[in-house]
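Only one protein chain is missing; all other protein chains are in place.
Chain nomenclature is as follows: A and B, assigned in order of appearance, with residue numbering initiated at 1 for each chain independently.
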Amino acid sequence: MRLKSVSLCFVSIAMFLLLSAGQALSNGNLMMFAAYGGKDEIFREFKKDTGITVEYLSMSSGEVLSRVRAEKGKPIGDVWFGGGVDSFIAAKADGLLEHYVPKGAQAIPTQFRDKDGYWTGVSLVTVSFIVNKEVCKEKGVEIPQTWQDLLNPAFKGEILMSNPSISGTAYTILTGILQTMGVEKGWEYLDKLNAQIPYYAKRGSEPPKKAALGEVMVGLSPGTYEELAKEGYPVTGVLPKDGTPWWPAPAAIFKGTKNLKEAKAFMDWCTSKKGQEILKKYCVRVPTRSDVNPPEILSAVKEANLMTIDFEKAGKERDALVKKWQERHAK
Amino acid sequence: MAGKTRQIKNLKKSFEIASLPGQIIVLIIISSVLFFILWPVVSVLVKSIIIDGKIDFSCYADLFTRNRGLLANSIFVACLSTILSVFFGTCIALYLTHTNHFGKKIVFGTLLVTMISPPFVSSLSYIMLFGKRGLITHNLLGLSLNPYGWQGIVIMQSVGYTTLCSLIIAGVIRGIDRNLEQASLDLGAGKIETLIKVTLPLAKPGLIVAALIACVKSLSDFGTPIIIGGGFNVLATESYLNVIGLYNLPMAASMSVLLLIPALLAFIYYRRQIRFSNFFSGRMNTNGIMAFRITGFIDLVIILVTWSFVLFEILKYSTIFWGAFAKTWGFNYAFTLKHIKTINFEKLGSIIRSLEYAFIAGMVGTIIGLILSYLIGRKKIWGCEFFDFISTLPFMIPGTFFGIGYIIAFHDEPFALTGTGFIIVVNCIFRQLPISTKAGLAVLTQIDPELEFSAQDLGAGRLSRIKDIIFPMMKPAFLVSFINTFTTTMTTIGAIIFLISPSSKVATVVMFDAIQNGNVGQGAVFANIIIIVVVFVNIGFSKLLLRHHGIRTG
Partner (left out) sequence: MYLCIENLNKIFYNTSVVKNFSLNIKKGELITILGPSGCGKTTTLRMLGGFLNPDSGSIILDSVDITGVPANKRPTSTVFQSYALFPHMNVMQNVIYGLKFKKIKKKEAVKKGFEMLETVGLTGFENQMISNLSGGQQQRVALARALIVSPKILLLDEPLSNLDAKLRVQMRKEIKEIQLKTKTTAIFVTHDQDEALSISDRVVVMNKGKIIQTGTPVEIYKTPEKGFVAGFIGKMNEIPFTGSNKKKMVRPENILIRTFDNKSRNTGQIIGKQFMGPYTTYFINSHDHIIEVDVSEKDNRNWKPGDQVNFEFCKEIN
């Protein structure tokens, strides 16, 4: 008899929870799609300052773009935080973003934010070679310093890059090389690089991880080697001397969000001086605000030879370029 | 005799028509099966041929021309993994049933623990152990092998599916009438001949089911190829990328349909061969006679396979375990608590959410499954063969297919459910419904229909009969169904990764994130928490449910 009432109790609890699970969507928290380091810590600080709870899902920008496109205007979340700028530009062109110029925008140079005010860059991402020092030493290969160095036969099958159709990093490399070397020479170079690459990783984060583990010698990665080195992996990072691809990591509000006020609060917060300091602290990148100093370990970026990239163009060309790349290089 | 069974069938038919609340329940169950199984499947089919409102087979044309290699790869890997895992499974099953060697408890325990297998970490531990700079291959043996490619996928998949294959095959072999084996030995056949000509053919239903499960799982596995496939791509991976990366639903849908074809063929073959329900009954048919003991060469093979498997799994799980405490995954194995310390309140929230979802899915799925089995097995409702087929569908369709089906089916109004936790729970419930239903049917066929008659005779209406007689007697089925649904919901990612939203992030997704962000140690912590929680809940639930069971059966 007792067992029966216990199980009856279970059943009713289960039914109740099942119904309540359906309502989880509208609980007043800020829904975020994010591709950024140190999310937990950053959002905790944000909550401390504003009282707004953030719930997030990690997703690379390509994924977010396809999902928001597929949902055709039905907002999948409130804020899109971090990732490749090309996806933001494409999303803006499709009318998927909400127009908002955050309060801190004046302090951010115009090249780091959308001129029409649909997205705002919060930090700069640079592409670097993450190189496993130990394996290089074992094989007696010099650490590569330039894109041309990567064509060294010693690196055959030892370079990992992610798939440009998914990863913003990879797409920026693609468009950066084509824009700086010129279309013809660019593809020529990419064909040669393609011969060195065993396969294209399905996730942007895979190349540096594989390089750290020594599964490959070089991983093309956004961000820097310092965190991996801090973990204890024998890696170093190189900003390619003959042109470092880079982009501003943007934040934007999805069109049709139910939590516009909170979303705007986040945009204001992450472009504020305090917010930028916090972002810098938990995800080591160069802040976009001119009045916030870059992190010390990134001082090298100052001297880096940043590529000149037209992001508008990159965004517009995205679909065509990815398609062309898929036909030429997809493995 | 035939007259008698016919009589009983008629008796069943003439049971009184359901009362009103009963009818409502039946209606809800049936419509939910149609809505949450058939509708998503149909949606995928429709999506793959209707593009921009027109019938268009270009996706298929594309698949058969440009992506033909993908299909070949998928089938190639699935065949190898299936053959290997059934072979391993048979060896381990024979070790448990037909040998006298030591350590059967260790082997069985290994099987039970490895039923709980959080995604991705297995593949990561494989890289850590056997990678180019793996602990074993590089540090121990000084090799620098390339572990990426189809070989890696086949190894990981076949070892992974061996667990389930062993349990299924062992269950069937245990049920074989020992007298038949004895008869064969009496008639002068050797042990090997008996094994090959009597035991294994009698175990054929189990072998087929095991092969079917392994085959479907392999076809739909995208996680293993993503991590260790390297440049070797399969359909499941591509369809995953088409959804996740490109959101090309028509293409993903047509790839899924293609995956469905071999699964469907295998399934039709199996339906023609045997009835399913026998596998969950665990009926012992030993008649007190011991199984004969295998000796000689085959014995050696069995020992070798079994202990290699156990060793491999122990290595794998200790790697996962140690990964949670090692300073740097795959590089520095010094002890640290830093990964544990990163598990903060927010991260724990996802585990609690996972538990909540798994608990709901386990309870609700079990109830739906058992009611459905009652309707199919006892009530012989109108069209019950059709419902039987529909409720078996999720079993043979790949997980990604099921996930994609849910995005397509529940994306637009009026059924817009994507983005809710509800959709994830429902997905898990209906994905495991075949097991719940079959477990129910297996127990139900063993319940004498006269029991129900006698309850009715004493005045029990239909609901009282179900409440007092059927449900209490179906406890074993309840247990199987709950544990299965709970465990898979706790460890699944394939089908639900498409359905996750920021507010319904579950533990496996957080684990996946951690691994993606290079924080493998934290991923390992999550994997361990999942394993431990599931082991405890399963043991606790069994104890709770079978509290009085011992006295009765003893």
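Just so we're on the same page, a contact is a pair of C-beta atoms (placed from the backbone, for glycine too) under 8 Å apart; a residue touches a chain by one contact, two chains touch by 3 or more.
Source: prediction; values computed, not measured.
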Shown chains touched by the chain that is not drawn here: B
Of B:Leu45, B:Leu145, B:Ile314 or B:Ile469, the residue in touch with the unshown chain: B:Ile469
Touch criterion as defined above, residue of B:Gly53, B:Gly142, B:Gly188 or B:Gly459 at the omitted chain: B:Gly459
Given B:Ile106, B:Leu180, B:Ala416 or B:Leu451, the one touching the chain that is not displayed: B:Leu451
Chain B residues touching the omitted chain (full complex): 3, 6-7, 10-11, 14, 16, 448, 450-451, 453-461, 464, 468-469, 472-473, 475, 551-553
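Basically, only the chains that are shown with their structure count from here on.
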Chain B - residues contacting chain A, complex: 127-128, 131-133, 148, 226, 230-233, 237, 241, 244-249, 327-332, 344, 346-347, 356-357, 359-360, 363-364, 367, 407, 411, 416-422, 424-425, 472, 500-505, 509, 513, 516-518, 520, 544, 547-548
Residue ranges of chain A in contact with chain B within the complex: 3-4, 6, 10-11, 13-15, 17-19, 21-25, 27, 29, 31-33, 37, 40, 44, 55-58, 62-63, 65-67, 69-71, 74, 76-77, 135, 163, 165-166, 198-199, 202-203, 205-206, 208-209, 212-215, 227-228, 231-234, 331
